[in-house]
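Taking it in order: structure first as structure tokens, then the write-up.
One protein chain is absent from this view; the other protein chains keep their places.
To keep things simple, chains are lettered A, B and C as they appear, and every chain counts its residues starting from 1.
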Amino acid sequence: MTTGIETTLTEERVQQLRADFPILAEQPGGVPLVYLDSGATSQQPRQVLEAEWAFRTQRNAAVHRGAHTLAALATDDYESARERIARFVGARPAEISWAMNATDALNSVALSLAEANRAGTTDPSLRIREGDEILVTEAEHHANLLPWQRLADETGATLRWVEVDDDGVWTTDALTALITERTRVVALAHVSNVTGLIADVPAVVAAAHAVGALVVLDACQSVPHRPVDLRALGVDAAAFSSHKMLGPGGIGVLYLAESLGAALPPARVGGSMITTVTMTEREYLPAPQRFEAGTQPVGAIVGLAAAVDYLEAVGMPAIERHELALGERLAAGAASIEGVRLVGPRLGVERAGIASVIVDGVHAHDAGQVLDAAGIAARVGHHCAQPLHRRLGVAATTRASAYLYSTEAEVDRFLDVLSGVRGYFGAGR
Amino acid sequence: MTTGIETTLTEERVQQLRADFPILAEQPGGVPLVYLDSGATSQQPRQVLEAEWAFRTQRNAAVHRGAHTLAALATDDYESARERIARFVGARPAEISWAMNATDALNSVALSLAEANRAGTTDPSLRIREGDEILVTEAEHHANLLPWQRLADETGATLRWVEVDDDGVWTTDALTALITERTRVVALAHVSNVTGLIADVPAVVAAAHAVGALVVLDACQSVPHRPVDLRALGVDAAAFSSHKMLGPGGIGVLYLAESLGAALPPARVGGSMITTVTMTEREYLPAPQRFEAGTQPVGAIVGLAAAVDYLEAVGMPAIERHELALGERLAAGAASIEGVRLVGPRLGVERAGIASVIVDGVHAHDAGQVLDAAGIAARVGHHCAQPLHRRLGVAATTRASAYLYSTEAEVDRFLDVLSGVRGYFGAGR
Amino acid sequence: MTDPLAGLYQELILEHAKLRSGEGLIDPFDAERHLKNPTCGDEVTLRVRLTGDGDDARVDALGWVGQGCSISQASASVLAEQAQGLTVAEVRERIEAMRELLRSRGAAEPDEALLGDAVAFAGVARFPMRVKCAMLAWVALEEALTATGR
Partner (left out) sequence: MTDPLAGLYQELILEHAKLRSGEGLIDPFDAERHLKNPTCGDEVTLRVRLTGDGDDARVDALGWVGQGCSISQASASVLAEQAQGLTVAEVRERIEAMRELLRSRGAAEPDEALLGDAVAFAGVARFPMRVKCAMLAWVALEEALTATGR
């Protein structure tokens, strides 16, 4: 296409981008690296490292607490980063606060709800009582399951879930059918890290809000890979991780819609989030500071903002289309290999750039080893989704996950080596 | 001295070290930087940045979950970092887990104790009931006060504290006199971030353990500055922050002595910390993994290990002596300025390289501004210790805090500018 | 070397920090506001009494007590002098002008006709960490006026 609007990433553009990622030129196993594990963690472009390096060697200081020039510079960088990251996901700056990772952000929401209920909250949007329900999907990552199990245990609420089918897929209808007057929280992944299934979030939000339930979105696999506007989606809370979107580790993002952020007590308490403290009493600042106890990872936040700048410069719509194409290629290719079972949405149904497979007669660990010997970094295991795998009848799957720097050639190489796995182990003979 | 053993840092050695810290050559306000705010956050040597850069451009991957070569390399770096950091504080590797910062680590301990008690623990070392007591000092940083306030609120325990005198100092005798059969937890700072007071930890541990109470040490201002052997001290838990010890932000360290780590439930739940998960049940891994939900900041941990290597190469005993000397110089100098009141231990009593002062008739913010105009980055405010400041009768103090790269000339420059502050504002005229 | 602080601590500011015009809590009053800057602990309690009605409502009296840095104390003192006798609309216009000036990072040209002595705070705009100090009493008055319903 030559419309002037970049609708996807050309091969040439991807090659250009790859040059920004030093690690992609490495040969960790003595063979060129084919990195298809971006669903676990992404690689980082030099632009991100350089932004952090500049901050840490020129402007590093504790923010919001000092009057000296260095502290003022650092505070500027910190708040500018918050603004850019907020804009990237369609949020207001005050709706964005920091966590250790997405897991921590999701825990925070659940812990804060628990705390609010222990304190006997009268806010109907926060109240969770015995007999109430918390709804999740059977495909959730443990990070978006265990905190809700624990909240249910503590409040006496019942954890319910929409089941997946033989392919590991749940439907919007089945999920919304489970939403009742008792539902207080619906927690779900925007995109599954195993199946690549893309949830119809607006439909879920409409059904949940109709009964006054909160919607908590695990956006770990969506925000890095497609344009996401959290306000437009209407969710009450969302979480995602810097390390999955070209940014550094050690920084998760917690989105709390304005009204929820104003109502929730903090999960963590300490310095920089209070107005007045006596030996027995404490008063908290408003959001977002209320949720930012202690020294925040400013260098990493600056790095994440640089990652966001990078993603925006490339263009999220183009990244999305590039990955949808790779996802389709992965899925179609894998499905056509004899003895390989593809998990997730049927061919033809949109899926993110993720494909997980089961190789008949070969344990995923063995499959991963063969791939690794060919330089292919794919992931084998339960991908922190044991209930889903139990339902699929396996302990582990083999997953390839793409990003903006992934190429068709890499996908083809993966498929090629995958097709040789059963032969290697003499399976099916 | 020419004993061959480096007993302190010579001027020449400090100058050598300073060359490793790019930021120290900056002139953020148009004047050379005199960085005396290391108590808030320290600066980072290139060795730390380079170690992180190397990891992130050559070996970055999610750890402990992948079978591919890159993941194996990253896991090696991760566990090697844990070993070095553990050794640095006299701990076993399994006693060290990661947090967002020290605040988060301290919150974790309190949250885990709350969780254990909600679950009706039968372990007498964890049990906290109505009428039990949690003991802190009036000088604690909010990070080591608010989590205990909240735990007391929830369990019905009473928060007690040893009071400070007019100088902001508490005594070991006064503290141990408050330890009774009802005391379940004693939480205290090893070194005060305001007064520089050094606690007699072994005496506190002996008294606390005699009644079966846990000791939680806020080691934020000790581990970076002096040799600390947590096992030898005998504390049950401790917390410190990477960003205060030449390392990157975004990584706090939680030490849980073996027996406590084996007994405590996790504060955060999610991926990588479980053995088996069903939709309604979860089983946790042993320590330290149990306390490491979600993707850990491996790059930052590698950076922290490089910081530890750097500190060890310089020598913690020499760093300690260098800072004790600077602390004494700061204190003696400040005390001799008319109209300046020095907070903390009397002259002659050992103090860390920290001095906080009150300038008669001048608000700390104004004092800080005058210092900043001279390029001096000192801190003004309540330093997250409002109760202590309330006791001192002021809203804010002006604090200078040193590190291994601080020089006598910098201390003298601070004292010189400080002595002109009252004149500038016409105070005392 | 020029004193980098001269722009911040104008002679007039240092004087007002000592002068403390309007210090003391008036009674009776129409509204009171207590504000605090959690970063530095600065506090101000401000009371305002109005006279007249509707668009004619004017500041009859204004008093404050507070503690904090010289910037925050001086700005309360200047405000007390300025606001006296102005209509509510005029006061609001000045508060907005002050806010714009302080947030400009030094780019705005202060409107001396409107702000009078308060232009002395123009230099604060170059010290972002101090902007809150300079605005503290002004925001307190703004909120107090709102509380009076005018």
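We adopt the following convention: a contact is a pair of C-beta atoms (placed from the backbone, for glycine too) under 8 Å apart; a residue touches a chain by one contact, two chains touch by 3 or more.
If you're wondering where the values come from, they're calculated on a predicted model, not measured in any experiment.
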{"item": "Where the missing chain makes contact, among the chains that are shown", "value": "A, B"}
{"item": "Listed residues A:V370, A:A402 or A:L415, member touching the removed chain", "value": "A:V370"}
{"item": "Touch criterion as defined above, residue of B:A206, B:L285, B:V349 or B:A427 at the omitted chain", "value": "B:L285"}
{"item": "Residue, one of A:R329, A:H382 or A:R399, that touches the chain absent here", "value": "A:H382"}
{"item": "Residues from chain A at the interface with the omitted partner, ascending", "value": "29-30, 363-366, 369-370, 373, 380-382, 389, 395-396, 424-426"}
{"item": "Touching residues on chain B - with respect to the absent chain", "value": "64-67, 71-72, 75-76, 274-276, 285"}
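Simple rule for what comes next: only the chains that are shown with their structure count from here on.
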{"item": "Chain centre separation in whole Å, for chain C relative to chain B (CA means)", "value": "39"}
{"item": "Between chain A and chain B, centroid-to-centroid distance (C-alpha), Å", "value": "31"}
{"item": "Geometric centre distance via CA averages, chain C-chain A, whole Å", "value": "46"}
{"item": "Chain A: positions in contact with at least two other chains", "value": "65-67, 71, 274, 276"}
{"item": "Shared-contact residues (touching 2 or more other chains) in chain C", "value": "39-40, 127, 130"}
